[in-house]
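With one protein chain held back, the other chains of the complex are shown just where they sit.
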Amino acid sequence: MSQARLETQALSRRFGALTAVEDIDFRLETGARHALIGPNGAGKTTFVNLLTGVLRPTGGRVLLGGRDITARAQAERVKLGIARTFQINRLFRGLSALENVCIAVAERVGAAPSMVYPAGWRTDVIDEAMQILAMLRLADAAGRRVSELAYGRQRLIELAIAIGLKPEVLLLDEPAAGVPSAESHIILDALQRLPEHIAVLIIEHDMDVVFRFATRVTVMVGGAIFAEGTPREIEANPQVRAVYLGQAARRAAHA
Amino acid sequence: MSAVAPVAPPTDATSRIDHPAARALMRRHRIRWWEPLPWLAAGASYFAFPEYLGFGTELLIVILFALSLDLALGYAGIVTLGHAAFFGGGAYAVGMLAFYGVWTEPITGLVLAAAAAGVIGLLSGLVLLRTSGLTLLMLTICTMALLEQAANMGRTYTGGFDGLPGLPIAPVFGVFEFNPLYSTTQFLYTLGVLFVCFVFVRTLIYSPFGQSLTGIRENLLRMHAIGSPVRRRLVICYTISAAIAGVAGGLWAQTNAFVNLSALDLDRAATVLIVLILGGYGRLYGAFIGAVVYLTLEHFLAQIYPTAWQLGLGILLVLIALFARNGILGLGEALWRRYGAEGSTP
Partner (left out) sequence: MDFVADFVGIVFGGLAAGTVLFIVSVGLSVTMGLMGFVNLAHGAFAMFGGYVIVLGMNRAHLGFAWALALGFVATAALSVVLERALYRRLYRAGELDQVLFTIGLVLIFIAGTILVIGPESQTLQLPVELGGQINLGFMHYRTYSIFLIVVGFVIALGIWLAFERTRIGAQIRATVDNRRMAESLGINVDRLFTITFAFGSGMAAIGGGLGAEFLGLNPQYPLIYLVYFLIVVSAGGLGSVLGVYCASLLLGLLDFVLKLYLPQGGTIFIYALTILLLLWRPQGLFGRKET
């Protein structure tokens, strides 16, 4: 079995008497298109917080490319190649789309601490940021203030920032959340154009996105892994249906 | 699908660096046509208002002090009512060195002032910037008050409330003497120092470091999430801001040949905050406009009718907080956007 890009072993997190995440063994392969689904409160965001280092586990390990990173802080993990997006946009709202991505790229390439020359001289940073925006079909919005963009496009800026970190692992927390249905196709569109080698894990409730995007699905309930398999397998699993999927999702899957 | 390049070629040919947005970013630091104006105006005042050079010197010092605060507040988002701690640190460094005959050379004196204030800034920043919000505000006030009380306690050395008068300051470059009656040397000297410091701050603002400060101000959590060493950046910014405030304090001591506890008090810290907000923080020139407007009004109104000045200032602050939080420059920008930029997309 090849080494997983990102792996957890018996990962747990307790908050006092509440066990939010329990004994999770999880593998995210290189180039994965993996979805994490489950009812609200199942512990999905907590799990992502554990993966990114925002939270420390109360038990178990997190491994990146075989290396134990459980003790590493969030900033270190970003440098090691784990990037995430948030369920609610965390953007630099007063700045332009291009500047948003530039800040992330500049941070990655190590330009950010420099004080003695203008940021405008780093054409490498600006170039890369423009490329990312172009890939996400945001080039026309590059100079516009983020707060002026439609929400769906703002979600894409969130994604662009994460891509700007050149991650090996991309954790997307509900990328389609809050996006009006008229715009949600642009999210899916963008997801499908992500570079092949990146291992992508998305948390989603939108079954349309899950079935079109993911090659593997993990179902999480009550802080533990309930089921795992291909989208078809999960969709056909009667227990999963009973717990989570429901009629509406089945209709969407067959559409 | 290739591992690195996107699947489909970009549909708009104007991607990459040719894109207007990219070009705008690359040029952002270029000097705009109106930027030399404030300096020309300052130079012109030297000849036009020879009787007001004392006032002019004071004005330039306040601009420098407000500029230093803008780094911390306007760009890094650190809300502080304790910036006079650094002003006073620089002032007393220069003052005590001169008074006791240890060091009277002005330019190197300013370097020492910057160093002293910078050390205070570094030490307090390392400790205080772990907190935020009200706690941070309180800590900045308490640090400043602590220094003020320390200066008071050490009154045998610092002169206490009465301060150290008649500081002997050596002539600039060994030639230009500070004349207590005609502030010609003081004015030009201060203008020169302000210019150098301004160039430094401007470079910093437009550098990648300055950009990351803006990021920290705009969305702290996002900066953490992209792996930025936020606290380190904040401490560095705070230290630089403190050092520049120290230069302003040193200038104040040198040009007035005097230093006392007022360099460290809440009144001074509150005034510089008001000046900066009035002009518009986070906008580099807010310090200039705010200082000119505030000091001019104060100079003419406060002497005639001090209580009315206080009342007017209070009302002004309330109005600013409610309606014009970005100060004069902010109002200008809003008007420009509404009436000036016709033909751009709404």
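Each chain carries a letter (A and B) given by its place in the written order, and its residues are counted from 1.
We adopt the following convention: a residue touches a chain if its C-beta (ideal position, glycine included) is under 8 Å from a C-beta of that chain, and two chains touch if they have at least 3 such contacts.
The structure displayed is predicted, hence computed values, not measured ones.
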{"item": "Left-out chain, listing which of the shown chains it touches", "value": "B"}
{"item": "Absent-chain contact - pick from B:A22, B:L53, B:L73 or B:L164", "value": "B:L73"}
{"item": "Touching residue (missing chain; options B:V111, B:I141, B:L301 or B:L331)", "value": "B:I141"}
{"item": "Option touching the unshown chain, where B:A170, B:A270, B:L297 or B:L331 are the choices", "value": "B:A270"}
{"item": "Chain not shown: contacting residue from B:A44, B:A308 or B:A334", "value": "B:A308"}
{"item": "Contact set of chain B toward the excluded chain (per top definition)", "value": "73, 79, 81, 127-128, 130-131, 133-135, 137-139, 141-143, 145-146, 149-150, 152-153, 155, 160, 266, 270, 273-274, 277, 307-308, 310-311, 313-322, 325"}
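Following the convention adopted for this analysis, only the chains that are shown with their structure count from here on.
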{"item": "Chain centre separation in whole Å, for chain B relative to chain A (CA means)", "value": "40"}
{"item": "Touching residues on chain B, where the partner in the complex is chain A", "value": "1-4, 6-8, 10-12, 14-17, 19-22, 24-29, 203-204, 206-212, 214-215, 218-219, 221-229, 233"}
{"item": "Residues of chain A that touch chain B when the two form their complex", "value": "52, 74-79, 83-84, 86, 90-99, 102-104, 106-108, 111-123, 125-127, 130-131, 133-135, 137, 139-140, 142-143, 161, 164-165, 193, 195-197"}
